[in-house]
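With one protein chain held back, the other chains of the complex are shown just where they sit.
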Amino acid sequence: MAKTYPNNAVLLMHCPDQPGIIAVITEFINTNGGNILYLDQYVDRVNGIFYMRVEWDLENFSIPREKINEFFNTLYAQRFDMDYKLKFTDKPQRMALFVSRMSHCLYDILARYIAGDWDVEIPLIISNHDDLANVGRQFNIPFEVIPVNKVNKVEMEAKEFELLDRYNIDFIVLARYMQVLSEDFISRYPHKIINIHHSFLPAFVGAKPYHAAFERGVKLIGATSHYVTAELDAGPIIEQDIVRITHKDSVADLIHKGRDLEKIVLSRAVEKHIQRKILTYKNKTIVFS
Amino acid sequence: MAKTYPNNAVLLMHCPDQPGIIAVITEFINTNGGNILYLDQYVDRVNGIFYMRVEWDLENFSIPREKINEFFNTLYAQRFDMDYKLKFTDKPQRMALFVSRMSHCLYDILARYIAGDWDVEIPLIISNHDDLANVGRQFNIPFEVIPVNKVNKVEMEAKEFELLDRYNIDFIVLARYMQVLSEDFISRYPHKIINIHHSFLPAFVGAKPYHAAFERGVKLIGATSHYVTAELDAGPIIEQDIVRITHKDSVADLIHKGRDLEKIVLSRAVEKHIQRKILTYKNKTIVFS
Amino acid sequence: MAKTYPNNAVLLMHCPDQPGIIAVITEFINTNGGNILYLDQYVDRVNGIFYMRVEWDLENFSIPREKINEFFNTLYAQRFDMDYKLKFTDKPQRMALFVSRMSHCLYDILARYIAGDWDVEIPLIISNHDDLANVGRQFNIPFEVIPVNKVNKVEMEAKEFELLDRYNIDFIVLARYMQVLSEDFISRYPHKIINIHHSFLPAFVGAKPYHAAFERGVKLIGATSHYVTAELDAGPIIEQDIVRITHKDSVADLIHKGRDLEKIVLSRAVEKHIQRKILTYKNKTIVFS
Partner (left out) sequence: MAKTYPNNAVLLMHCPDQPGIIAVITEFINTNGGNILYLDQYVDRVNGIFYMRVEWDLENFSIPREKINEFFNTLYAQRFDMDYKLKFTDKPQRMALFVSRMSHCLYDILARYIAGDWDVEIPLIISNHDDLANVGRQFNIPFEVIPVNKVNKVEMEAKEFELLDRYNIDFIVLARYMQVLSEDFISRYPHKIINIHHSFLPAFVGAKPYHAAFERGVKLIGATSHYVTAELDAGPIIEQDIVRITHKDSVADLIHKGRDLEKIVLSRAVEKHIQRKILTYKNKTIVFS
């Protein structure tokens, strides 16, 4: 039984701030029979930039969906010097999962997916190990083992590109994938790769952050989900959270306590991305509620 | 009307772990008529170290207080290769506050002090500016302005040492004091100087952490209280906490939101220090509940 | 040296939702030379109600401030069936504090006030005890002792009304004031009295919530700031927060840990009220960020 998706349009935009933008766009939607379901906006007054997300029901919208972009572009985008994306919710995005050996983030995502919490399709899991192949079978999702390492990275990533193309993947979630992607890879998916790092970035960049946190004697550990960019662990942060620890906690305890943090912080970011509620600018995110 | 303080002994100790230490010490206290009010212990099983804090009522304790240390040392300290401190709660510690221009931490501490929440005496406030002199007058506490800067630091710190000695200061709280202490200063008060840093250390060490947090686009800001050591912002962490922020928050908003965090995180640390519930080892703390 | 306040107008409004309201109002402000500093809106799509807060700089606004209300009312309020308030920030609200014997909320508020964090005036403290009279002296604020009890409530509240009128009080903060106000009192200050209740309402309504929390064995304690209405502890909630406790905490520990929670949760609510960022509807609040 195939899931059905809502028939809405989503407009994500930013432009130089000026009065009346909201009015013009909401009037455009309303006068053409669109029912606005969601509108959120933010004005960066320091830099004079206006950001908006608006979603409306296309059921009674009089402009054919294949013409909306043309109309919008002609009527408003140039006039307001607007940078925008127009998306339709009835065509769910297609997400690939990259994993290594740990299953907690993978299960957390697949449980939401199978329960129908997210309007997304997950047609592909890629891993550099076969440990979690059984999870692919449980959820009936192709699980491809690509044993990438530092030496064979170019060759293996070529295989990954082929798979990502074949499955029409829109964006990628690194669900505790323990490999660094090449710059070539990252440049093909700009702000389309979400990673979970197991520290409150920018503290403890790089490998073994729980060990580093233990050494430093912090009283909180964190997790950070972010878009992957060329510089390691330095991309735009989407979501962060922490959990309290004490002197009694060993490194193993931190790893154990951190797992819940990692999966929740990653899933919150993935959900916002699926809902197209994240705008990026410079190296930061605007995350609408 | 002078405040009266409880007549208890507090033993803080650590030693190589071995069976029976708790038994031996609790029996020592009990058989001599001491009523144990608090006992907390922690075993670092990796390094084989036993840590304990025990507090007992001296009311009916048969060993004279001036003899307890001698007895304890002879009977147990050498036997267990123990590192310990013995303190008496009827002699409150004397705390000096160092401030600059911001009053939120200062008021938070003095409000607790004046309400009698803490068994401490605060006979001295030192500042490098006179902005907050009126707060000293409000609470009837000597407020000394020592306009230290990078050039005159040796000379000015000499004045500070003189004041700290004159007022018999046991420990120092840097309540948003915007000067770096010299190594000489720090070495005179080992694990006796508590600072509040306005970031979740080790992220954003040094000056202007809120600006750095804003630039990085974090979704949480933090504050960290720690003992001051020779390396800047690198001493043993006592307490940390965070507050959630969003893309809507400017640097000014971070500074504003951070103030509550700073004062609470600093006061929690000061309280634990006053209660003698903090043990330090290597560069970490054990903070008993 | 008198504090100077910004010369802004603040419009708080709600009306039946329809397209173009934001546009019309922002155009009104912009075409008349007003610089919008803040705009936040919320649409309750279930009930079809539009809520907005907009603040603009009057420096170059061409409509005289005493005429703005008339213009706005004539042009827009009737057209949109709008319920609105128009306020000016250069005339700070006047706040009275009601206290009993505990000082932590009182100091927290006065420390913010004296530091200039809030655009408010605090000309009056009323208490049913004289314990905190010295705090009034410290901050040079009239401190009136009105020893109200159940028997003399009518008579004593009459004195309070006289004081509140004499000092031109706009709103009242019950900073751990341990008396229940009469219905008559409450009806004179609708949504103008902010209370702090020391539980996460609606749990533990009424007296001694920490004792009740201890009895129930909860693992979190909370505090709730709310507008006072006729029904005890049942008014619109403005802000809540919690702190974690354990089986080790006695009732005294809960009371101690709760104090920080109470003062922060109350001050957050007072700040939002001062900033005129709270809208009430039915028995709930919209709190703009």
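We call the chains A, B and C, going by the order they appear; numbering starts again at 1 in every chain.
The working rule: a contact is a pair of C-beta atoms (placed from the backbone, for glycine too) under 8 Å apart; a residue touches a chain by one contact, two chains touch by 3 or more.
This is a predicted model, so every value here is computed, not measured.
Colleague: Check each of C:Ala9, C:Val228 or C:Val287 against the chain that is not shown and name the one that touches it.
Modeller: Considering all chains, including the one not shown, the answer is C:Val287.
Colleague: Pick from B:Leu37, B:Leu163 or B:Val251: which residue touches the chain that isn't shown?
Modeller: With B:Leu37, B:Leu163 or B:Val251 as choices, the missing chain is touched by B:Leu37.
Colleague: For subunit B, which residues reach the chain that was dropped from this view?
Modeller: Considering the whole complex, subunit B reaches the absent chain at 19-20, 22-24, 26-27, 29-31, 36-37, 39, 43, 45, 244.
Colleague: Name, in rising order, the residues on subunit C that touch the hidden chain in the full complex.
Modeller: Within subunit C, the residues touching the omitted chain are 42, 46, 200-204, 216-220, 222, 236-242, 246-248, 250, 283-287.
Colleague: On subunit A, what residues meet the omitted chain?
Modeller: 102-104, 107-108, 110-112, 114-115, 117, 138-139, 246, 248, 256, 259-260, 264, 267, 289
Note that in this section only the chains that are shown with their structure count from here on.
Colleague: Among all chains, whose Cα centre is located farthest from the one for subunit B?
Modeller: A
Colleague: When subunit B touches subunit C, do the two copies use mostly the same residue numbers, with over half shared, or different ones?
Modeller: Mostly same residues: over half of the interface numbers shared.
Colleague: What pair of chains is linked by the most C-beta contacts?
Modeller: Ranked by contacting C-beta pairs, first place goes to A-B.
Colleague: Roughly how many whole angstrom separate the Cα centroids of subunit A and subunit B?
Modeller: The separation of the two C-alpha centroids amounts to 43 Å.
Colleague: Could you grab the centroid distance between subunit A and subunit C? Build each centroid from C-alpha atoms only and quote it in angstrom.
Modeller: Roughly 38 Å, centre to centre.
Colleague: Rounded to a whole Å, what is the gap between the Cα centroids of subunit B and subunit C?
Modeller: Centre separation, subunit B to subunit C: 35 Å.
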